[in-house]
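A protein chain is absent from this complex, but the other protein chains hold their places.
Showing chain A:
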Amino acid sequence: MNRYLVTLALLISGAAPAAPCTPKQCNAIGAVVADYLANDARRVGRATLAGTAQRRVDPATLQLEEIPNGKLQPAAPSRTIAVLDVDGDMAAVAVYDVSRVDYLQIGMAGGHWKVINTLSEQFAH
């Protein structure tokens, strides 16, 4: 379904002045993002590097916190993935979930797209 959504996004954003990625790129990026946000350690491992930086802004303390590997909460199935920009082997992606926003920096490493750095914030209540 996630790939389906990204594909639909491409169709919809086709009317925009400039699509951020080719259909092939968008599908590959959407797939790695779906792996990263899955409730499945194997898929998360496939999507990340050993040292992927995962950080979150705490809106209460106004501090930055490190999220230990394996401690990221899986995103809701109804999340929305937006490829904000792509340049060569790099991409900037936002994921809008029901409870938080994730910003992902994605890059090509070893011939595969990988999540390199992330920054998240929960919705304020």
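In this text, a contact is a pair of C-beta atoms (placed from the backbone, for glycine too) under 8 Å apart; a residue touches a chain by one contact, two chains touch by 3 or more; residues count from 1.
One rule holds for everything that comes next: contacts and distances are computed from a predicted model.
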Legend entry - Chain not displayed: protein name in its UniProt record ("ABC transporter ATP-binding protein", "Phosphocarrier protein HPr", "Nuclear transport factor 2 family protein" or "Cytochrome c oxidase subunit 3"): "Nuclear transport factor 2 family protein"
Legend entry - Where the unshown chain meets chain A, residue by residue: 1, 4-5, 8-9, 12-13, 16-18, 20, 49-51, 53, 55, 57, 59, 62-64, 78-82, 84-85, 87-92, 94, 96, 101, 103, 105, 107-110, 112, 114, 116-121, 124
